[in-house]
Each structure stands twice: as structure tokens, then as C-alpha cells.
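Working notes, structure below.
Complex shown without one protein chain; remaining protein chains in place.
Coming up: subunit A.
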Amino acid sequence: MHIRLHTLNQSIRFILIQNRAGKTRLAKWYMQFDDDEKQKLIEEVHAVVTVRDAKHTNFVEFRNFKIIYRRYAGLYFCICVDVTDNNLAYLEGIHNFVEVLNEYFHNVCELDLVFNFYKVYTVVDEMFLAGEIRETSQTKVLKQLLMLQSLE
């Protein structure tokens, strides 16, 4: 048996969407942090991620965790996970989420996330819950969102 002393309890610690100027467009926390800590993390993530260029990996070590991120136009989508978690699965998890947002908001742009911030939370909860991936089928998620939309 190979000795690997780490927990397999993978989970997302937080999801952040930030623009290049550092404005937060979504912050979803799956760990207990107080407000100061959250602010500090937001700033640190921004500092770590924005200095990297396209030739760099989409992964960056961060404290005892790592950030998996991808940039879409002016927005950085960042997921903080354990260092042992599967990088590519989360990287595509981000893309899957972005594609859903794109369909839902019909060519999503930053302003959609600002004006509909309360709906973005619903999209997140459909796809990620308790720091885990809840649903990966874009069809299923969009169908559910459409149904909720009809309840407005």
C-alpha cells in the first residue's frame, strides 16, 4: 500500500468571481470565515491570480490549498480546493458553470452578474452544494432554472 497521509474529503473551500480590478462579483464560502478573513482572502486571491499570464498553469498554490482558476474576458472564476484535489475536474467544473451562466443569461456579461446577483446564487446552488459538485448536466440544470424562472 502506498502511504498517503491526507484526507480524501475533497471539497471546495470557496468560489470567487472577481473582475480584473478586484471587484467581487460572487463570493460563495463553504468554510467558516469571519468577515475580515473573507476580505483578506479575496484580496490575496486577486493578487495571486491576476499576475499570472496565459502561459501559466490554471492552478496556483495558495496557503495550504490551491486555487483553480480560469479567466473569461475580464472575469476570473476561482475555486479554492485541497492540494490533493483533481485540478482538471475543477477546471472543467468552472467551465461547465460558465456555460450554464452563458445559456441562462443569454451571453452572460459582468453586468448580468451584478444585476442578478441573487439569481447567480441559485445557479451556484444547483451545481455546487456543501462544497461538492451537485449536478453536472447542463441540460438538467437549465431545465430546473427555467422551471424556477416560471415561478417568478
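Criterion: a residue touches a chain if its C-beta (ideal position, glycine included) is under 8 Å from a C-beta of that chain, and two chains touch if they have at least 3 such contacts; residues count from 1.
Operating definition for what follows: contacts and distances are computed from a predicted model.
Missing chain, UniProt name from the options "AP-2 complex subunit alpha", "GPI transamidase component PIG-S", "Serine/threonine-protein phosphatase 2A 55 kDa regulatory subunit B" or "Vacuolar protein sorting-associated protein 29": "AP-2 complex subunit alpha". For subunit A, the residues in touch with the chain missing from this view are 1-11, 24, 27, 39, 52, 55-61, 64, 86-89, 91-93, 95-96, 103-106, 111-112, 114-119, 121-122, 125, 129-140, 142, 144-149, 151-152.
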